[in-house]
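Take this structure, written in structure tokens, and hold onto it; I'll ask about it next.
One protein chain is absent from this view; the other protein chains keep their places.
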């Protein structure tokens, strides 16, 4: 079968994903964010700095804080230096470098409100700047407190998706399968999944993406404590009905997955998304179980390292055609 | 057709907007807040100071903080001055102005808890006031911390609505259209829209506003990453059925729009509202696309500056009458 | 008609309120909280101190903070005093009272981390206690920060209920009505209401409360910006069908009202409850409108002081019996 096969998908193009069918490239990146670039407006209006701060890695976040701290102190040190070191008590006046060093540390002692007092302001201007710097320091740490809290209290699903989706034997036919497992000590309940597929088809000579909702065998589970294998049976109602191994390899397919669950610690609904594109779909394979009873038979062990393990299986040439 | 035409809208006045039909002026302002003034009760009971603080612009918010800081320090400086500068060590007693200046800075060093100690309280009264001021300072910064966090963690949709709605050709008839696009780096999913119309009609000689729910072509989308054009087809079930260009220009119309979506960063539902009144509806026009593939065909570019761009189109004299 | 009339209410006792029918007294207090006392367990397990702190009035909350601050400093002052004032520099050793005063202020300067240094610890024990006190101080203000934020960010509906419910003429019959209005500058949308009635009946000679869900004319509105009059028509499906003025006055009735809305500033669902008992139901009256266009006809004015205003009306002797 040739690539042209795709244009005879009989299912209705019904899914409203929010992507036009002349959008380009992957729709949803592997990390679940849309693959869209924005232009227009200026960059400050285009960025929510709070969203940006929440999405930084811990290392970059801390680095930014340290850099901001040093820069602020440098600026204030220069201001104090210009006002004159004679307006600060206890400065080491042996040479200009030592003066600046002492002024810099006076600034940091003010900004953090540690205020030892070995160096202290005496004139009006130095005192005024110090008054303002201490105030700024407290507000800065107020903001930092909020950012820290925002970062670590941000509800997240902590789900690990299998890197690949499989076309596996299922109920005398085949099914598209992938799996997901919670990898942290959070407690997820009432999980549900929505799977959409974008399939590039040629309609009236024009290449465009059509969107389909994929039905899954169990779209809700009560407790998401073990792994969850999501199964889309490839039967007559599936857009993949009649696809051969070659079709799965040559057609531009993108599976968009959204899992929603309730986190009992945060008492909040959390959502995680991911996607699978053509190269990430393995034809003719079956996942290996990833959980087993422990040796005392008292608990169940979930081995997260096995999430991508599968064994090969033989499927009919064209799935769905038994 | 005359203004009186409006009284023969056949659709049932079924929408329960919460506005009586003898309310006056625009119902919903462009920013989405209701156009209602409250009287009665006293003003402090009528204002939620927290809602007020959250809605202030950043500039005004910071200004209020600085003003409060200066005022509090002035008040405490006066108290210390009345207690007597002899109860503070290290005061510059050359003249009353210098005394007050030093007392003011002692106050700020106490309020911010920087406490250099160059100036320090010695008597009972000065120490007592300083004890209270340091306590007040910490509580004030505790409140400021909460306000900062409340302000920047407040979930918002960050949607930009087109300034105008269009009456555009659609499926051999016409449709009322407007569009909306997310302009920040937040990730919105599961968006839905509700559109109501308030149309001023003359019933039994009395002018009143009737409310209608407008059906839209796609009222839900999975991912709100690109722009979303909301389309209300003007067919027999629409209250605008049979409206001429003149009707759209002379009738008092208000479209009330509410978009609700799930923000995946905040894990929270966000809502944004806006409205369009008669002068903001352009008859006979079509929106120009505002997204396109990038030059490498790897991602989609959304140009926010194009959100209001449209081109003129010819429509039948009375929309809905094909 | 006698009190015994109540036993022939034909509607099914279908509402599951969570109150048994041998509960006693008012079910829901006017402020919306259940009228239940808990015993058993010890009092600390029975109280959520955080819920308690959030429900305190601002005055009591601040008072508790101040009292805690003074007590903590007294305790630490005593510890430092016992360790010996010779382990603190700068103490006024003129007499024991002055010593204790200085020690007390040293404690407060440590607890608030203001640390002027005029008084400072020198020995091991005094330094150790100061080290611990400063740590405790910071944690205490950390908790205070959380409590302040928790208190003012707590989502609330800020709704004012009319003090009384009316039995008013409605559509050639009668209806039970009460009204509610938002009194602060919050923005509520998508409001809905649930009204239940507890009616004391005599069944098989036993007095018990039966619970009924009351149908309302409009149980949802889009925008809760003006007042909302909630109307329960007394027709054949109402448990009040056939009630005379006397029945309304002598039967033990309790209306339990729950309003739920979405606050667009908090992006959160808020709920407020209230109740009306027999003495709070006025037979034969109609609410006076409480909003009107402003003098320029550009906005609508909501007069909160009118929420309880009504005028008397004549009703048939037994409502529902036209």
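Note that the chains take the letters A, B and C in the order they are written out, and that residue 1 is the start of every chain.
Please note the rule applied: a contact is a pair of C-beta atoms (placed from the backbone, for glycine too) under 8 Å apart; a residue touches a chain by one contact, two chains touch by 3 or more.
These numbers were taken from a predicted model, which means no experiment stands behind them.
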**For the chain not depicted, the shown chains it touches** = A, B, C
**Request:** Go through chain A and note every residue touching the omitted chain.
**Result:** 65-66, 69, 73, 92, 101-102, 105, 108-109, 112-118, 141, 144-145, 148-149, 152-153, 158, 160, 183-187, 189, 191, 218, 220-226, 228, 262, 264-268, 291-294, 297-307
**Request:** Please give every residue of chain C in contact with the chain that is not shown.
**Result:** 15-20, 22-28, 32-41, 45-52, 54-55, 89, 109-110, 113-117, 120-122, 124, 127-128, 130-131, 134-135, 137-139, 142-143, 145-146, 149-150, 154-156, 194, 196, 256, 258, 266, 268-271, 273
**Prompt:** If you put the missing chain back, which residues of chain B would it touch?
**Reply:** 113, 115-117, 145
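Here, only the chains that are shown with their structure count from here on.
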**Prompt:** Touch graph across the chains, line, ring, star, complete or other?
**Reply:** complete
**Complete:** Computed over C-alpha atoms, the centroid farthest from that of chain C is that of chain A
**Fill in**
The C-alpha superposition of chain B onto chain C, two copies of one sequence, needs a rotation in degrees (nearest 5) of 90
**Request:** Kindly point out which of A-C or A-B repeats the B-C interface, defined as over half of the contact pairs being the same residue numbers.
**Result:** A-B
**Complete:** Per the C-alpha means, the centres of chain A and chain C lie apart by a whole-Å value of 39
**Asked** For chain C, what residues touch not just one other chain but two or more?
**Response** 113, 115-117, 145
